[in-house]
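Take this structure first; my questions come after.
The complex is shown incomplete by one protein chain, all other protein chains being positioned as in the whole.
Going by the order they are written in, the chains are A, B and C; count residues from 1 in each one.
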Amino acid sequence: MRLEGLYAPVPTPFNDRGDIDLDALSFNFDRWLTFPMDGIVVSGSNGECPLLTFPERAGLFRASARLAQGKMRIIAGIHCASTRETVELGREAAASGVDAVLVLPPHYYKGQNTPGSLAAYFETVADSVPVPVVLYNMPSNTGFNLDPGIVLKLSSHPNIIGIKDSSGDIVQIATICRDAPEDFGVFAGSGSFFLPSLAVGCTGGTMGVANLFADACRDILASFRKGDLDRARRLQLEIIDINQAVTKRFGVPGLKAALDHTGLYGGPVRPPLLPVSQAVRTEIAGIYDRFNSIYGGELS
Amino acid sequence: MRLEGLYAPVPTPFNDRGDIDLDALSFNFDRWLTFPMDGIVVSGSNGECPLLTFPERAGLFRASARLAQGKMRIIAGIHCASTRETVELGREAAASGVDAVLVLPPHYYKGQNTPGSLAAYFETVADSVPVPVVLYNMPSNTGFNLDPGIVLKLSSHPNIIGIKDSSGDIVQIATICRDAPEDFGVFAGSGSFFLPSLAVGCTGGTMGVANLFADACRDILASFRKGDLDRARRLQLEIIDINQAVTKRFGVPGLKAALDHTGLYGGPVRPPLLPVSQAVRTEIAGIYDRFNSIYGGELS
Amino acid sequence: MRLEGLYAPVPTPFNDRGDIDLDALSFNFDRWLTFPMDGIVVSGSNGECPLLTFPERAGLFRASARLAQGKMRIIAGIHCASTRETVELGREAAASGVDAVLVLPPHYYKGQNTPGSLAAYFETVADSVPVPVVLYNMPSNTGFNLDPGIVLKLSSHPNIIGIKDSSGDIVQIATICRDAPEDFGVFAGSGSFFLPSLAVGCTGGTMGVANLFADACRDILASFRKGDLDRARRLQLEIIDINQAVTKRFGVPGLKAALDHTGLYGGPVRPPLLPVSQAVRTEIAGIYDRFNSIYGGELS
Partner (left out) sequence: MRLEGLYAPVPTPFNDRGDIDLDALSFNFDRWLTFPMDGIVVSGSNGECPLLTFPERAGLFRASARLAQGKMRIIAGIHCASTRETVELGREAAASGVDAVLVLPPHYYKGQNTPGSLAAYFETVADSVPVPVVLYNMPSNTGFNLDPGIVLKLSSHPNIIGIKDSSGDIVQIATICRDAPEDFGVFAGSGSFFLPSLAVGCTGGTMGVANLFADACRDILASFRKGDLDRARRLQLEIIDINQAVTKRFGVPGLKAALDHTGLYGGPVRPPLLPVSQAVRTEIAGIYDRFNSIYGGELS
């Protein structure tokens, strides 16, 4: 498997009692399967992974692999705080039939992270889990940046196929693209910097806004690849606001509100996350509609 | 229960297979019960809490409450990423007979933390768990500082009895001491700034170095209380190096190495944490011995 | 000269045309000379030093040394961005009769600072300026922290007599107090952490609030020295708000507004600094009056 193309990091649907709602997941999958995406990420940051139990995550992997029907790749976020749990969840994920797994660096004891300890962690996971591993750099949540030096060292591991970098540090992303092996995929971790990431060599991206506008995201990629930089740039600039709204600004609660607005299942978040206020819900709907109108209008 | 005096945040002992070693815990308790401490914190940062499973933590609470024999307070670190798991673990802790619970602020989705969401989290926990709650501010691990404004708002909750502040921000600590209700305990969260924290009104502290030199920590407190500032200051200055060695510099692996050196059970850490190197082990032993010699010599 | 006792970092008075107002300076000196202080700092951060020209600073040194009449120490802030200007201004300061000079670390090219380059800078200044040098650590303005390792190396230089540390990092301050030579003065750089700094061994402090309440600051020092920790603590806690108001919260504009409120000369700030709004002016007056009332009442 090569890490390339367009992925959406999907939210985990909960019912009114706060439990995972597999019917809602199935409902969403019916729509996602019609989206021009290569795959989805489940149990990532957008999937409220730290708020799910081990069995919930394992169940989600089984359901997702089944619902994908082989028509779409599934990348399973397996990071747990301990190496042993990450490995165990990774094995569950592999047994469920997901295509790859996504792994954050350890970050609670960030003061004890060293190049050696990070390599040991990722190598143990990659050696123990029988599906490909994707590294995941997400400093705004973890408070820790995965240094390109370590990424490059890991990039030659036969079972580590790429990285999702959500840092937004475009020079870091460029350096990884330049120095990693040809078949190591580098993904923009946000729709807010998809085009600049492609410009420095990324093989694709996984982005919150793809839950809503996978067609426009795919359009950026296609426009870039066929050399229509002007269109790619206009799409990129216009898509920033709705992407920021459902990521940095309002987080998963914002994404779920936007999904509700579009007719997909958003539903409640799990505390300590709180739903957005009605005012924010209205603001998000407005940002969504504005992009929708631009994309259906001047950028159609 | 008032939060006051001296506590040690104890490590969780593992055997060679990486599982919790209750015999080693019992061995350590025999020693800790002879220490001049008011209590211990289990399943805190020093206890590798994020690396333990829910059942392991519950088991640790039961064992600790039993081993303490009512001679020492037990504060149980119950923070989980989701509110529902924190509450559930808190109820287990209470049922086990611990005296209080320690709770971090939510921190993975730190960008979504607001005064309202933080209050909702802590109030839900404090309303649901039938033993007193201690707030826990630990920015170097969580990447998030719990603002004094929020602490003060929570300080009037009848089931929130205090805070452990490991930030080292002495003005913040002073402000909380000044404005919180009389019976709200404020603990220095590190032995490196115990005396200055006492000077601004802290009611005690919980500190890694108390695992090793509870007598010297108690001595700082007693010297301060009886007005022997000169002795308190000399002890404080000398104890910094060994405290930093087993916290900020070498973390839990350093603390366990120091315990091994003293005849307590340190043992292995759980990956992704790695043991300290032999060179660091020797350095820690040297720092330990130096303080031990000073405390047994010129400061005896 | 030993660096010890209580200093006020005084503002630079400007007239309505924005020029230095030596009459106002003289007016303020008449009052400051009645304050229980050991000295004042001119052309420090509170003195708007970066906004003054070289000749203005030199003129300020001459005027201050003359106005002090030998009754009070004058420490002159001489830091310029280039070594050669710092040295030249230091020589002017010495020729003017000031008692010591205060020097920040270089900070615009902070990425190029190394232990060696910092040592070279401070040693050149200390070797070239014929009055004692005080180091000045002020990370909130410079964006750079002067590491204790470097401070300790410099502390043995015969012409470097101490440090003003405004970082608020109490463990760092404690470490310097512990390891520097006996005659190296360590000053708390803020009235918000004066007492905890004394508790770990500081020899005194220089603090914005001393411009307003030198008597209360002196009282903290005296109470601490005679072992009345309870009084020292109550004073420290109460003084934080007015000190924060004239430093961190509202800066030099806040300090000048407070001076105006007390009958000293505050006057305008120099742009790009802007005066505080009328609402903030009223708030500062309220904070001032509250402390004044406490200090004249329950703490008298």
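Criterion: a residue touches a chain if its C-beta (ideal position, glycine included) is under 8 Å from a C-beta of that chain, and two chains touch if they have at least 3 such contacts.
The model shown is predicted, which means the values in this text are computed figures rather than measured ones.
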Contact partners of the omitted chain among those displayed are A, C
Missing-chain contact among C:Val42, C:Ala93, C:Val134 or C:Val252 belongs to C:Val252
Checked against the full complex, the residue among A:Tyr7, A:Tyr109, A:Phe193 or A:Phe250 that touches the missing chain is A:Phe193
Given C:Asn15, C:Thr124, C:Ser167 or C:Thr262, the residue that touches the chain left out of view is C:Thr124
Answer key for C:Pro13, C:Gly77, C:Pro106 or C:Gly266 versus the chain not shown reads C:Pro106
Residues of chain C touching the missing chain are 18, 45, 50-54, 81-85, 106, 108-112, 116-117, 120-121, 124, 140-143, 248, 250-253, 270-274
Residues on chain A facing the left-out chain by the touch rule are 168-171, 174-175, 177-178, 190, 192-193, 195-201, 224, 227, 229, 232-233, 236-238, 240, 244
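Please note the rule applied: only the chains that are shown with their structure count from here on.
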Contact graph of the chains (line, ring, star, complete, other): line
For the pair chain A and chain C, the C-alpha centroid-to-centroid distance in angstrom is 50
Dist(centroid_CA(chain B), centroid_CA(chain C)) in Å evaluates to 36
Within chain C, the set of residues that touch 2 or more other chains is none
